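Right, one structure below, let's go through it.
Not every chain of the complex is shown here; the ones you see sit where they belong.
Each chain carries a letter (A, B and C) given by its place in the written order, and its residues are counted from 1.
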Amino acid sequence: MNRTMTRRRARAAKPKRQPIDSFKFPRFTQPATFFRTPLQQEAAGLDIALVGVPFDFNTNRCGTRFGPAQVREMSRLIRRFNATGDPSPFDLCEIADIGDTPVNPLNIDESVGLIAEFFDGLRRAKVRPVSIGGDHGVSYPVWKGIVKGEPLGVVHFDAHPDTYHAFWGSLYNQGTLLKRGVEENLIDPRRVVSVGFRGTRFALDDRKYNLDTGMRVIIMDEYEKLGRDKVIAEMRRVIGSRPTYVTFDIDGLDPAYCIGTGAPEPGGLMMRDVQMMLRGLSGLNIVGGDVCEVSPPLDPSGHTALNAANIMFEILCLTAAARAAAR
Amino acid sequence: MNRTMTRRRARAAKPKRQPIDSFKFPRFTQPATFFRTPLQQEAAGLDIALVGVPFDFNTNRCGTRFGPAQVREMSRLIRRFNATGDPSPFDLCEIADIGDTPVNPLNIDESVGLIAEFFDGLRRAKVRPVSIGGDHGVSYPVWKGIVKGEPLGVVHFDAHPDTYHAFWGSLYNQGTLLKRGVEENLIDPRRVVSVGFRGTRFALDDRKYNLDTGMRVIIMDEYEKLGRDKVIAEMRRVIGSRPTYVTFDIDGLDPAYCIGTGAPEPGGLMMRDVQMMLRGLSGLNIVGGDVCEVSPPLDPSGHTALNAANIMFEILCLTAAARAAAR
Amino acid sequence: MNRTMTRRRARAAKPKRQPIDSFKFPRFTQPATFFRTPLQQEAAGLDIALVGVPFDFNTNRCGTRFGPAQVREMSRLIRRFNATGDPSPFDLCEIADIGDTPVNPLNIDESVGLIAEFFDGLRRAKVRPVSIGGDHGVSYPVWKGIVKGEPLGVVHFDAHPDTYHAFWGSLYNQGTLLKRGVEENLIDPRRVVSVGFRGTRFALDDRKYNLDTGMRVIIMDEYEKLGRDKVIAEMRRVIGSRPTYVTFDIDGLDPAYCIGTGAPEPGGLMMRDVQMMLRGLSGLNIVGGDVCEVSPPLDPSGHTALNAANIMFEILCLTAAARAAAR
């Protein structure tokens, strides 16, 4: 069984990079880094890098550039073990917060380049990335950076299809990432599974590209009809054992869980279901992932960022287990 | 089947009134009107009028007078097609925002008259109304305006029974509407179905009038016991094919979805269920509806208004389909 | 049947202490007391005392000292009858708000003593307590005050196990209460049932003490697997007919229902389920209870306190019915 294997392959020695011990420095102290991990500039020596990608592509409601900062803040609350009882990611891998990617807030194309270059650096250092946007447009340059060769499978949580060709003439933004990824052979559409589509729609053919290219789309109606367990099975079937990336647009959640986002769509997923679906990916070959579309000015309570931090932690657990299993 | 019929009867020509095109003017631009429809003063020429009724009857916690403004703001986010894949209401009917009704904030009786007169004007112009309150007391003058002759069936979402005789000697307010409607033969109690009652109670006989007059009351306990599908079937059975009005007190929702309301009652409906129940009314003869009790000062995040705008959109879709089917 | 018995044993005469009549003084008027009950300094003559315990033990995020004030505010909205249709607690028992316990905000040990002494006074006056914290550390001194003799059964809603030995060398705080209660024979671990554990964890053995001492732990995974009805049956089985206390850490709820708390953990209970579980304890020998961990500065909307006030009302209903049944 996967968990057993994971446990068996856990490192003999505990990784040297550890989150700050909250019994020495309480959780509300010290500058905020992801899960209180060490902050360092270089990726070398890491198994997994935690990264902020503070960029609004700016289609509609802005503010996601502040996402990494608030998610770092809320991630203080997360302890070293997942509720599942699995080994802590911090016992499996060397993990650190390597800060934010550079961006040019006045230039989308340049920012796409900067972000891609940053993640290319991680790829070259053989470090898997778990990141927080930024709006959903950031996933494309992430893929551009980390994929050289076999396109990735993608587990895609979202209220929207993300396969527009362009908005206002611009190819790179929160609505085009899956199309761009397919066109550039960064992701394999037959290994893309999307969960949570439900929003009101610009056009009735807005999911056509997804379906035409063979992506598996589980809209909310089907999610409810199948039930969570069968959805998990279906996700696992589509993804298979090849390298896979998890991208979580926070608007996949119902707005009761993510009011701090640009395009909230009522009738979405609940956190409990999201946790179980992510844990349901255990044992798969997860090479990294991201959470996007957290807009702190729209939710000063930090509830959205709290959920984002917890989702990011689940993705980190998956990635760490996969990384450890690959040793 | 209903949807097929709706599609078949869709207008040959696209209605001339259309929401602002968000690819010309992004969704955050231009003064806020309902769903970005044109703002006009006259109802003539419309199939459906979107109306604000900015009146607090003032029983308890006030602030619903600001409801229309915030719902207009949040309705910017709603796109022209429902997630269902049905034709857009804007392809079926001429629809516009005709502003708010006049009210006298210092005089309840006069306001009841002003609101009723306004909706009477719509009736005479053969325009169906979809409105946003104001507190729930506004439904009564709406009915007073639009009903001349056969009383309406009512689909009533609410945490409370709304059949008090009076509060503090006043006949018109957020707790008396169903009783007033029955007394004046504006609504047919045997064609009223209520969903969501659950709040703490002033008296143990507070649902007696509902039951004595033959209204179908599905309290939360029964909702849960029957399950959503059977509730929908029951709603359809009660309502039948005669003209029906949908009135949605936002406190029918759990406070996790509507903290911005005057009398929030934990343990209520979720948005997903509400969406499915409303869509479950598809094909019925919906002549209009309202959403009430949104109090923006109690929810600056706009979450409550976002949900209200989405519910208003579902009611608009039902009304437009019914209006188109009636051609 | 329990309810019948409760009704039969209801007092001949209506208790003289009643909540303020909202048709004389609307719910938004008059200084806030719990459920608008009379404020009095002495417990003598009461059946049940409503108490605030405004103390932060301060482990992590503070602010629960303001809990009693905001819960009093939000409790204005609660009417005299539960939705269940059972007799009002105010028709069964003499109930009043007796204010807050004294505390020394600069001294944990002294505060433990002051709180215990206050509740000891209630015990001596044969008054059952329903209280609101403060953080969860307050349950221990409450037990210390009210238990002389047979240890209590405990229904424990929480995201966390609460059986640490100490934090930073301090024995009394929000993470140690169950252990302290067992050690001092205030609670009977074989009659403790916990629901809702799910948070990320400091250590993998953090539930060991619970299990070793025979507490029944229903983590979220099991809660979901059993379903609510079987969980209720299991709670009743564990508790039996002996005296039992209900302690509700508000973080048992999902953060969508309790963002105003110190350690919110996504994936938790919903208010509907909580209401049904509490109502499912009907007929048991409930001698009092508390709600803890409401931190108003973290939720100015009052949503968390609204839910806390409703939970406190459910506990009051249980306690009043049990008290009346004991006559």
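FYI, a contact is a pair of C-beta atoms (placed from the backbone, for glycine too) under 8 Å apart; a residue touches a chain by one contact, two chains touch by 3 or more.
Computed from a prediction, not measured in an experiment: that's the story for all the values here.
Counting all copies of the one sequence in the full complex of this file gives 6, of which 3 are shown in place.
One rule holds for everything that comes next: only the chains that are shown with their structure count from here on.
Shown for subunit C are the residues in touch with two or more other chains, namely 256.
Those residues of subunit A that touch subunit B in the complex are listed here as 59-61, 167-168, 197-204, 219-220, 224, 254-256, 259, 263-264, 266-268, 298-299.
Taken together, the subunit A residues at the contact with subunit C in this complex read 22-23, 26-28, 77-83, 85, 256-257, 270-272, 275, 301-303, 306-307, 310, 313.
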